[in-house]
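Missing here is one protein chain; the remaining ones are kept as they sit in the complex.
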Amino acid sequence: MRTGEAWTGEARTGEAPVLHKDGPNSVKPQEPIPHNYPMPRLNAIFAWSALGLLFATGLMVAYDYVRGWKWFQVEFLRIQQQRIEAELTAAQAAANKDQLKALDEQIDQQTMAIAAHRNQYLIAQKELDRQEGRHYAADEDYRFAKAVLDAKRYEAEAANLQKASDRAAKQREFEAMTKRVNDLQLILQQVTRDRDAAKERVNQWLKKIDDAEAKKKDLNAQIDLLTKQLETVDLKRPNNLLLNLPMLDFISPTLKIDQVVLPDLFVDVNYMHIPRVDRCQTCHRAIDRPGFESKKEAARLSAELQKKLDTYQIAAEKRKDTEARIAQLKRIQDAPEDILNPWRTHPRLDLFVGSASKHPLLEFGCTSCHHGQDRATEFGRAGHVPPNPKMEHRWKGTWNVAHRQWGWEENEFNESPMFPRQYYEAGCIKCHSNQVQVNTETDRRTAPGKVAGDDVTKAMQTVELYGCYACHKISTWRFTDLRKPGPDLTGIAEKTTPEWAVRWISEPHDFRSTTRMPSFFYQRNMIGPYVPAGEKAQNIRNQNAEIHAIVAYLFAKSTHRVWQAPPSAGDAARGKALVESVGCLACHVQSEQIKDEKTGEIRLARRDDYPLERNYGFNFTGVGTKTHPAWIYNWIRNPKAYYSEAPMPSLRLTDQEASDITAYLMSLQKPQFMMKRVDAADPKAVHDLAKGYLLNTMSDVDAEAKLKSMSMNDQLVYLGQRSIEKYGCYSCHNIQGFEGLKPIGTELTIEGSKALHLFDFGFVHKYQHESGKTEEVQHNVPSWIYNKVRSPRVYDDQRAKGYNDKLKMPNFHLSEEEARLITMVVAGMTKDMVASNRVAAMDARNRLIEEGRKRVSQHNCRACHIVDGSGRAIAALISDTNFLPPDLTPEGGRAQSPFLFNFLKDPTTMKIRPWLSVRMPTFHFDDQETNALVAYFANEAKAPMFDTTRVANPPAQNIAIGREVFTMLRCSQCHSTAPVNPENPPVPDIANAQSLAPNLTLARVRLRHEWIPDWIRRPGEMIPSTRMPANFPHDNETGGFKSPLAGAIDTPAFATQKAALLPYFHNDEKELRRTMSDAVALTDYLRDYIWSIGIKEMRPAGEGGVTVTPLPSMPAAPAPKTGALEKAPRPVGAGKALPVGVGQAPPPVPGFRPTK
Amino acid sequence: MSEEITPYQVVPKTPLAGSAAAEIRDQGEISRRSFPWVLTIAWTTLSAALGGLASILGRFLFPNVLFEPVQKFKAGPPGDYSVGEVDERWKDKYGIWIVRNEEMMYALITVCTHLGCTPNWLPSQNKFKCPCHGSGYYRTGVNFEGPAPRPLERAKIFIDPADGQIVVDKSVQFHQERGEWTNPDSFLKV
Amino acid sequence: MTFIKDFINVLSAASISFVLLSSVFAFIVYFNLFDGKLKSKIGGGFIGFGALLIVAGLFIKPLLYLGITYFLIMFVLAHLGGRLWDHKTGLWMLILGGGFFALSMLDGNFYLIAAKPDNVPIAAMIFLLGFFTWVALRKAYLNDRQMLAGGIPWEKTESDEKLFTWPDLVYTEMLCMIILTIVMIIWSVALRAPLEEAANPTSSPNPAKAPWYFLGLQEMLVYFDPWLAGVVLPTLIIVGLMAIPYIDTNPRGNGYYSFRERKWELGIFLYGFLVLWSFLIITGTFLRGPNWNFFGPYEYWDPNKLVPLVNVDLSEIIWVKMLGMPLPKLWVIREMFGIIFVLGYLGLPPLLAIGPFRRFYQKMGPPRYYVGTFLFLFMMSLPIKMVLRWLFNLKYIVHIQEIFFNV
Partner (left out) sequence: MANLRKLQEEIVNSQIWKSIFRVGIPNTNRKRVLAVLGSLILHLHPVKVRRSGVRMSYTWCMGGTSFFLFLVETVTGLLLMFYYRPTIEYAYPDIMDLREQAPFGIMREMHRWGAHAMVIAVWLHMFRVFMTGSYKPPREFNWNVGVVLLVLTLLLSFTGYLLPWDQLAIWAITVGSNMARATPGAGNEGPMSGLIKLGDVRLIHAGDDARFALIGGRSIGPSTLLRFYVLHCMAIPLAAGFLMAIHFWRVRKDGGISGPM
């Protein structure tokens, strides 16, 4: 028995051949031959494999046919179908049966009539046919002749040109032809007339029927339309089924991929930029179709539109459409089930995707803003990113369209995943990075509630306020050439004491809960739960040493100018009053105690308790503990004297005011802060740390030797310098010896495009945030950034790192909202490129505007003023709107540039609203900056930069008329016309708040000529909060204005004025009345009158406000020999000037003992 | 290595018919020489499968999406077009003439109905003339000379309610000979 | 469970698995030569070697593992005896192996690598190779037994049986095509062809691997300079393959499976093809991770894994370490020893000709002999260099950076 046939297919050998005998029904004899494998078996295999092949083929077709996106389209069709069917039934119900019936009858009658006079009708018909025939012939003759004519003309011309012998003949032929054509034309016209007549005769019979038919059509239009739509939508219809059949779906499938090609919004394929190809709407079917909003969205929209309707912001011809739209939205709100994504309409069709919006789908697509993989046609590959862990878990569920589980898994090959929902507006930055304000003022005016673009605008403002740009280079226009966010430290010794500084650096938030100075020390990666006990102790020693070292360095290098003490001991009470009235509180917050709105109890304030503007200046809490009277006094009088970049403006305080405020501020003490126990620097720690740095450049032996040669203080100073380098203090503060160093942080300019695997997540998935909340880190870039800024050292958890290798980013104690905003900006900083024509605000005008806006935000103008539509944080403190600083939204159109220039440089040149106690401070703008602001206001209002209207002199009679109108409208009730000194006009009667209005003699030098009448006509529209009454109400019929004097002029009350006015109208009363009812004319007269009484000149800007220059510098006090803290405190007598230097402690506080 | 080894030798040359025998045995059971069902099934399924594969190759030739220039474009407000003028501004980009006369506007597709050349608009003779075979069309697009079998085609034209601009959609075409020029989408009342 | 995983992780380290395979390889392949006496003798040798390993293993853990496995295998083989070939035992072992592979899929890290679409064919190749090697050797074994018993190989018995191409051959061919088509379609439906992010010249993925069939070469690059591993050796492989028919003049074993008649050809070829080529590919594919670090099949490919890769040159070993003097300036002197070594290695053939290989020399005649041994020596240079690297961290034998000439 041979082994192995079992596993080979061989047949046994050696059997005798059996010759085959013919079967009864056989045709040919089969010659028997040897086979390797028995035929029947092969046949069987053949049959099976053939079946297998068939199956496989089918499998391939199915595989190719079943695509992710189809499910979404089918589902969407179903939704549409339901819709249409509902509407259809409604329409049929509404259909006017009787009328239709009537029409049918009409048709029947007429057909009867025709039948009755059949032969007449037929005759007419025959006649028409005959005429048609004739017309056809005539028309043809004419056309052919004309063609010949063209040819003849050409021949004639050519012959002429070539001086051909027969050119005369040709010319004749041409003329003959011309004549013939004209004749034929006449004939044609004649025939046409006959034909039309015949037609008319026939039509007499048919007219009624046609009309009826037409009417029926109109009545059924709606139903027909819907039925048509239904046909295309209903997938079960045989033709739709056929068109979507697997192999036939190339003919004209109803399920198909939609795409838009965007040639100038590039996709970066590393070697070059190629057009973007968005296929998002393949699944997001309704994204650009109104009518598929979510219920919430529908409610919002309908409210919005309704508002627009009511305020006549919609053009007359559009009103009807709008009403229809509102009705549609109402239907959506009443519909049984809500529409879910991805079948929803884009929530802001007015701004995005909509064909009439600023970002139409055909030009901008989707991924250019949202990011994600263009071209993708399946959920997973499109780069969707779940906004939160909860959603992530749902998405990961196995594919189920109904439950909106997509079998999602992270795709590490997608280079630009989408921005999660809460960061959508990060997408704006790509094109709007060189704008301060992404949306326009009109966007914000017209839309109530949250406006697209507000988020990212605020986000960028937040980044600016926290000064992220200082440590992290961000080389976009928005974040370049900004000042260092922190105060100048080159004179720190003049301002405060080492004791305070040490405590401050080790935890700023203990001193002020709202401070923006972040906490560098004692963070989670130093003393957190994951740090082993032994290491923790050492870390604490090291950190303490570093803190002392930094302070030592700062004070050693500080200047020691002497500041003159306040001349008189001020009155704290008066000081407080001043602080609250002159406007300090616009930028500063008075105390860190705040009453919680919800619970009502007193708690520590957080930054987000106040608008960004009020966090601009520091919180007054404990300022008395921090510094000393002389410094405050001089600082508030002229901040620039302390350091030139100081953001604080001068309020032109008198000596008395200054002393009072000083007294008040000194009264704000926080003794318990100074009682916080602080150990002296541990010499060993200092030594070791310092040595660590030395070892980079020298050997162990040399390092030791060097350290031996240094005193403790020298070591401290040396270590201080190193530590300042390490923590990058100099990025935010000016510090001697660190001029022009490059910032410490990673550049963020294209952080958003950094590959995910380059972000170090450490071992963190879930962690407990400092606030006690448990945070989950998702594996995507925004989530990484978010948690990074929320808890900067978190990615060191469970890491074993050397002391100097640990993460260094300080903790800003950001609220979740702040973190979200900052994340938005960082994630939005991508390397994506767009064609130059897509970059926003690149034209000259917009550049000027943005430059201005940048300064507005730098100088925190919005703290007091409303600038293009938003701001005026101070309003929270002043109950009576009459005493608020002005709304500057229309400023550009309102103020003349020269005035604005003068006023900005030196507000003392004119007091427009003498009754205000809030002062316009002196910012010490240089000319360039002032010009930038002026240019901004002018351009934003589309007003000319330089207007010469000031010299316009109105004709006497206009003035006279104006004066009469002025009296008739009783303007003088509020506006004084008495000449005044612009620098110090009399304060009107404050008691009668209604009468508070600018003196009109100041108008001429200040206001724009063309603005005045416009303002008088529609003050409310320009400044909603104004007290100026609208004397010329809107006229909704004409869209113009009504005039109050129209009828009034004839009332006896105005008899005298009428008499006075008539002469100017040639005593023509009609003319007079016409004028009196003409709002435009009246306001112009008023303007001319006001113009005539105005002063013609104002004082040019002086240096503006008082300035204080420091006394000649004293020799710098010797740097402390030992650790700055070993010095015993010496009492400081208030009032008399003392050199303020290192080792100078503040006035002794009960219970305060400097630590040894 | 329990079993003993039986060396094989060269088998004397016999008409070796082992499996033939097997075959016959097998067929002996089913009616011999009967109709070859198995083979018939096999061949039919195979040809079906091959047919399927072939048609897959066919289907492969028809892409699911096209990267052609957009068929639908905005042509500005009607005010941009003066009466009695054949406007050629979209000819190069989208292959469209927009004609405006006293009562209506319509968009003609710049493809000769004869062999698909692009005719020229000759203002002097007030007609479209195709350089390839001399077909001529009136301003209305109706052919009157040369071999062109039918008038030029019109594209769908309408006003976008959102912003009042003209929209031309080339993907929808209207043939005069089919009487489609009466369709309200084929022209714009002005 | 984890112990087994660790065990395998350690075992599959290139150094260990390679030595293991090479030594066991000889045993497996030459197995069917052994009659009882020879077996006991050689077996003894093997056992001695194993014992040695165990002893060394007491000091070096990996070697202990090596020794243990080694013994296990020896035991199994010795126990199986010829049944490895004449019964389906080998097949069963393959199937077991497959089962183990499937089982390993439960391990996350293993799955991550083995289930990569591009690696699937290689996994399949492992088993195909195993199976076909077994088939071939089995048939060889059966034939050899026949011939021992004075018979003739199976293929010869039917060498003059002729079948009609139609229908026999044609039919089979068609069936093969159909079935293959089915396989291709189902494979394509089951696995998506990989597509990563767009090409980016500035960021290279970690690890960056050549196409899988060149991973053998890439693995060689660890031990040789590119000019050898990337250029010379591949060329020689091709040349060598082409030269085979002209070097191997052994008239027997032509057209049928046999081992006894072609011990040397088969031995060398199998070693080259299975161990030096396929095995290296498999290592390069499944066991080389980020930074071309070595990872056991159940290890996570951690990009941060650090492995000391400090190497020394022969010149340093001799001049600095042994003679305790600085390296000579002149490279001729510096590399003297290396050059001598290399020349000596290449000078072996004549020596062998009068030595152990006398028989070949006489049988083949000078030209064939020299070409053959030359190629053979080049082939063996790879394992030699590998072992040297593992034992002495030897980087270069000859290191003349002056002219990029490194061996």
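By letter and in written order, the chains are A, B and C; residue numbering begins at 1 in each of them.
Everything below uses one rule, namely that a residue touches a chain if its C-beta (ideal position, glycine included) is under 8 Å from a C-beta of that chain, and two chains touch if they have at least 3 such contacts.
The structure displayed is predicted, hence computed values, not measured ones.
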Chains in view that the hidden chain touches are A, B, C
Among the options C:Phe25, C:Phe273, C:Tyr345 or C:Trp390, the absent chain makes contact with C:Phe273
The one residue from C:Met1, C:Ala193, C:Ile354 or C:Leu391 touching the chain left out of view is C:Ala193
Missing-chain contact among A:Lys70, A:Arg279 or A:Arg561 belongs to A:Arg279
Touch with the missing chain holds, among C:Phe214, C:Phe337, C:Tyr370 or C:Trp390, for C:Phe214
The one of C:Asp6, C:Asp107 or C:Glu158 in touch with the missing chain is C:Glu158
Had the left-out chain been drawn, it would touch chain A at residues 7-10, 25, 27-28, 30-31, 33-34, 36-37, 60, 63-64, 250, 257, 269, 271-272, 274, 277, 279, 375-378, 381
Residue positions on chain B contacting the omitted chain are 35, 56-57, 59-65
Residue positions on chain C contacting the omitted chain are 118, 121, 124-125, 128-129, 132, 135-136, 139-140, 153, 155-156, 158-170, 172-173, 176-177, 180-181, 184-185, 187-189, 191-201, 204-205, 208-214, 217-218, 221, 225-227, 229-232, 238, 241-242, 244-246, 248, 250-251, 253-258, 262, 265-266, 269, 273, 402-406
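Heads up, the rule we're going with is that only the chains that are shown with their structure count from here on.
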Cα centre of chain B to Cα centre of chain C, whole Å, reads 57
Whole-angstrom distance, CA centroid of chain A to CA centroid of chain C, is 64
Distance in whole angstrom between the CA centres of chain A and chain B is 45
Residues of chain A that touch two or more other chains sit at 13, 33-37, 39, 46, 50, 53, 56-57, 60
For chain B, residue numbers touching 2 or more other chains are 6, 8, 11, 16, 46
Contacts from chain A onto chain B in the complex sit at residues 1-2, 11-18, 20, 22-23, 25-26, 32-40, 43-44, 46-47, 50-51, 53-54, 56-58, 60-61, 143, 147, 150, 247, 250, 256-257, 259, 261, 277, 279, 321, 354-356, 362
Residue set of chain B touching chain A in the complex reads 3, 6, 8, 11, 14-24, 26-27, 32-34, 36, 38-39, 41-43, 45-46, 48-49, 52-53, 55-56, 59, 62, 64-65, 67, 70, 72, 74, 125, 144-145, 160-163
In their shared complex, chain A is touched by residues of chain C numbered 86, 88, 138, 142, 158, 161, 163-164, 167-168, 171-172, 174-175, 178-179, 181-182, 185-186, 188-189, 195-203
